[in-house]
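One structure below.
With one protein chain removed, the remaining protein chains of the complex are shown where they sit.
Up next is chain A:
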Amino acid sequence: MSVMIERSRLTLRRHVETLFGFGLLLPSMLIFLVFFYAPAVFLVYISFFHWNIFTSRSAFVGFENFIILIHQPLFWQSLANSLYYTAVIVPSVTMLALGLALLLRGGIRSKGGSAIRSMVFLPHVTPVVATSIIWIWLFDPQFGLINAVLGFFHLPQPGWLGSTHWAMPAVMIFSLWHSLGLYTVLFLGALSTLPRGVMEAAQLDNARSWYLFRRIIWPLVSPVTFFVVVLATINALQTFSQIYTLTGGPHGGAGGPAFATTTDSILIYQTAFIYQHFSLASAMSLILFILILALTLLQKWIADRLVFYR
């Protein structure tokens, strides 16, 4: 009898603890629910409607929004721009970050290690909009520092943000500068966990620079490489702030010139908040979501064949 009471007391206590735990989670769960999940679900909903934020009248239109998009060249161009941006940014940021991490690896173990790490990481913690404005000056075709340096070496001086050819590369350069630190620090972490014995064995086996990297280091950091590639891809497909800031201002509406930097997130923003086509923007978001999901699954599928987990 007393055992049963004891046991029910225990269960009661466990229940109270569980409830208390959920209670602690509740505020953040509410915030997520209201500002992330509910809008996301709502977005799927309105992408099948004609929906207007100012009136309560909305009509179910099925796939009409999607059909409109398919016949809209700008939608395809924005997708192409996004993919162009992603295809350049992801491999280059991954390789540069890994290369930088390999170069800094020795320095990290020395006394100034944390200072080096902070310096590398610093650009990533600066606000995108503020630093973008600085980079607008740097990219200025006539008075910018970049063209001054190029001119000094008698190299061609592109029009950067004013040129349809060079606007996107300019955005890419800024994004590389801003995000490289994060990925470098991730790689530095991975390199610091390389098993010491294995590295020493490789040293005794006379494995030198490229062979050591190709056969030992690269495979052993492959899980972090996979993480970096996935993260960089998602970030690249969603890039917004730097494009908005860099290509807005004196060069007219964001995404220019001549839609050269109109990526899907820029187009979604403009469709929703400038042209007030919320349903169309939602449909685009849904497509972007599916695209990111598909790419991530593809990467996962590839990774399962290439990545080695210890």
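Simple rule for what comes next: a contact is a pair of C-beta atoms (placed from the backbone, for glycine too) under 8 Å apart; a residue touches a chain by one contact, two chains touch by 3 or more; residues count from 1.
What we mean here is this: contacts and distances are computed from a predicted model.
Between the names "ABC transporter domain-containing protein", "PadR family transcriptional regulator", "ATP synthase gamma chain" or "succinate dehydrogenase", the one given in UniProt for the chain missing from this structure view is "ABC transporter domain-containing protein". Although one chain is not drawn, the whole complex shows that of A:9, A:165 or A:208 it is A:208 that touches it.
Among A:216, A:229, A:268 or A:303, only A:216 touches the chain left out of the display. Contact residues of chain A toward the unshown chain are 195, 197-198, 200-208, 211, 215-216, 219-220, 222, 308, 310.
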